[in-house]
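A protein chain is absent from this complex, but the other protein chains hold their places.
Think of it as A and B in the order they're written, each chain with its own count starting at 1.
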Amino acid sequence: MASTISDASLALSAKIVIAGAFGVGKTTFVAAISEIPVASTEALMPVAAAPADDVSFARGKTTTTVAMDFGRIAVDDGLTLYLFGTPGQDRFWFLWDDLARGALAAIVLVDTRNLAASWPAIAYFERRGDIPFTVVVNLFDGQLTHELAEVRDALDLSPGIPLTTADARDRRDVREALRALIRHALNLLPSH
Amino acid sequence: MRKILIVGAGQAGLQLAHGLLLAGGYEVTVMSQRPASEIRHGRVTSTQCMFGAALEMERRALGVDLWSAAGSGHRIDGLGVSVPGPDAAPAINWLGQLSQYAQSVDQRLKMAAWLELFAERGGTVVINAATVSDLDHLAALYDLVIVAAGKGDIVELFDRDAERSPYSAPQRSLAVAYVHAVRPREEHPDTSAVRFNLIPTVGELIVIPALTTSGTCDILFWEGIPGGPIDTFDQVADDPAAHLAHTLELIRRFAPWEYERCAEAELTDPGATLAGRYAPVVRHPIAALPSGRLALGIADVVVANDPITGQGSNNASRAADTYLAAILAHGDRPYDQAFMQATFDSYWARVAVCTAWTNAMLAPPPPHVLDILGAAGQHQDVADRFANGFSAPDDFADWLLDPIKASTYLAAVTAR
Partner (left out) sequence: MTRTYALHAPRRPSRVRPYGITRGRTAADRFLGVERLISTVEFDPQRVLGMLPETAAVYEACRYPRTIAELATGLALPLGVIRVLVGDLAAVGRVRIHPPAADIPDRHLLERVLRGLDNL
């Protein structure tokens, strides 16, 4: 993409959050459509010591690495769309807030083999209420193992939240999931 | 210019940040997890009833009183205690007069305004969810890093001090609702007062007049003994209307004398409720970061008492006051481990009695405390001394916390 200096100084960006439980395929999803190799910001967070450990004063706290993967798509000459995957550990909600603030929309990726793992992510966006989101079943082996109606029921998903499928490895599927997400966000806008 | 980073934009962090800014000679950065507007329009975070001494400290640090009693119409002049008797009426029921007024300004309002004012006054605000990696790198760029985010995950950097932490589990479940349309107590219609309703074996209902984004209000605050009938707010989680209905139903059942004045209560806003629990804890004040650099904890990062005595924000103010004095007195010397430990030690010296008193209040009251609560109904001096102890808890060491001193004092009062 050829850009002049004046073009670059006008460049704009927007982001979409790809949320979901650990191992649900967020990075695969982002990688399928990103025009750069998926990059990752990493940071350490402390892990609470078990009460039994508290008795002794031990230095060197246990930490865990929280990683946020991201990729990007050039929408047009002036606008770049970034896709950010949430950290695998969904207990660090403050990091989700940091990531989600200002997002255009979000996708919660789910694995039908472990639907319960995606409840917290769905509850998070329901509670926020300010970011349009859809739920996408990742077809790991290209097959849907449950009827979508069953999945919707098991997730206790309100009727207004679109539920679709995608193979996170497939670029066209991912693109279609993103298009459906944006259309959903457009539908939620006031009509005038 | 010495560079100081304060992670956390609550009572302690912002009071200290303003104090340093006003003192001059410091480049102060506050790292807040949320922007001011999000704090203001978010969910309530605490009950924050601040008594006279703590209010004085914050005004001194801020150099301005944004919610003066005259301007805001909000002040608290009394503190009362009620304990149920055999029938529906309380057996113990009295009001102590506060010698300096207290205030409970919703921290959504207060911290948002303080953060904005801090930025206006030339302080640097960085909105960021701080991680260990952030602190580790930033400790190299700043002369001193202070962690003031007691509610965040980052607090786990600080090790629990088992010797000073008698409890390892939460001692109360907490349920807070900010409401309009609560009437004052019939006995003192013109005195705005905090009311402690102590219900043995069940918990405590604390009613606190307050100021929120929509004006004056009251906070209905249940402290439930774990496993008991109050420890049931999980069933109304994420449903503010159900939370309020449950609060009122529990008042009708366990503190019926409070029910009528609360019956028409309505939530102040959609974010007006809060429920949770945490174990009271004292932590070691210095965190060693992965690189070996250090961070110093303040307020509820290092001393997190149960809110039963309403001392959280008061202790935060005491902590900011102590740390400010220590930093100013330290001059150009490095903020090393010895400085950090000494700073915390002088804070601990100010709150050790408060912590002992708060922990004692979580246990069933011993006979001498019941004697005091009873005597306060007959002797205004006793009621007033109890009420003013919330502003200066060290006084409790001289009577309430010591059976012998308590009986000596009561004997002297009754002999008058």
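The criterion applied here is as follows: a contact is a pair of C-beta atoms (placed from the backbone, for glycine too) under 8 Å apart; a residue touches a chain by one contact, two chains touch by 3 or more.
In this text, all values refer to a predicted model and were calculated from it rather than measured experimentally.
Remark: the omitted chain is touched by one listed residue; of B:23, B:88, B:141 or B:349 this is B:141.
Contact with the omitted chain, checked across B:26, B:94, B:221 or B:323, is made by B:94. Residue in contact with the omitted chain (choice from B:130, B:177, B:362 or B:400): B:130. For chain B, the residues touching the chain absent from view are 29, 31-32, 35-37, 40, 66-67, 71-73, 93-95, 109, 112-113, 115-116, 118-120, 124-131, 133-138, 141, 180-184, 186-187, 189, 211-217, 264, 377. Against the chain not displayed here, chain A makes contact via residues 8-9, 11-15, 33, 39-41, 43, 68, 70, 73-76, 79-82, 84, 98-99, 101-102, 104-105, 175, 178-179, 182-183, 185-186, 189.
Rule of thumb we're sticking to: only the chains that are shown with their structure count from here on.
Rounded to whole angstrom, the centroid-to-centroid distance between chain A and chain B, based on C-alpha atoms, equals 37 Å. Residue ranges of chain A in contact with chain B, taken from their complex: 42-49, 51, 54-55, 57-61, 63, 66, 91-92, 94-95, 97-98, 101, 127.
Remark: chain B residues 33-34, 38, 128-129, 131-134, 136, 152-154, 156-157, 159-162, 165, 168, 238, 284, 287-288, 290 touch chain A in the complex.
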